[in-house]
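The structure is given below, and queries will be raised subsequently.
Of the protein chains in this complex, one is absent; all others appear in place.
And then subunit A:
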């Protein structure tokens, strides 16, 4: 067991805690913040089932983005779909191999390339399109750099210098069961260490960055509301309090 392995073990426990805890805090904030008015972007579905379908189309096919900009859509969908394939492939490190995972391995393997390609396209836009260049902060560039570095270091391990994946699996298996980092810890390959360090960094910044768009979209009132304001009265708690107390202004309310 090396010192580095212990450090990485602690790092991944911390990163997981921050990722899960941070997302839970943010999602609770979105959940608890009222939406006082009906503001779906119309035409909008008139039933809850319709809303589920609308959200599905947005989340899976990026429908609005497709309408907006075909090039951007292509890079975005390429990256996100590839990321899913890569993530599915990576689940082998946390669960026992099964037929589905065996079947998915080659897809996940080559999706690494399309993922990096998509990211490269997205990054190129930040330099080449003057409008996108203007709105990009340093963090927007770094986020893409981080993802590309994760992708490239991952590809290196698949196609250039193989690492002992069984040992990596044992390490994460140990972490999952609090079994103290496996018997042997992590392989001492620099690439796997870089790859894992960057992944941990990504997990840590997830809840404090724009990556919150992933859970956030489900809370977007313009996309998740049913268009039925005439049929069903929609009112938030704080607005109802104005009515109950017969007041016009919030600062007149008795607490």
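In the analysis below, contacts are C-beta pairs under 8 Å (C-beta built on N, C-alpha and C of every residue); 3 or more make two chains touch, one makes a residue touch a chain; residues count from 1.
Definition applied: contacts and distances are computed from a predicted model.
Trainee: So which of "Anti-sigma factor", "Nodulation protein E", "(Fe-S)-binding protein" or "Nucleoside ABC transporter membrane protein" is the UniProt name of the chain that got left out?
Mentor: From the choices "Anti-sigma factor", "Nodulation protein E", "(Fe-S)-binding protein" or "Nucleoside ABC transporter membrane protein", the unshown chain carries the UniProt name "(Fe-S)-binding protein".
Trainee: Which of A:65, A:81, A:101 or A:146 sits in contact with the chain that's absent?
Mentor: Of the listed residues, the one touching the omitted chain is A:65.
Trainee: Looking at A:3, A:100 or A:134, which makes contact with the chain not pictured?
Mentor: Of all options in A:3, A:100 or A:134, contact with the hidden chain holds for A:134.
Trainee: So which bits of subunit A touch the chain we can't see?
Mentor: Touch with the absent chain occurs at residues 26, 29-30, 33-39, 41-46, 58, 62, 64-65, 67-69, 72, 76, 122, 125, 129-132, 134-140, 142, 205, 208-210, 212-213, 216-217, 219-223, 227, 229-230, 233-236, 238-239, 242, 248-250.
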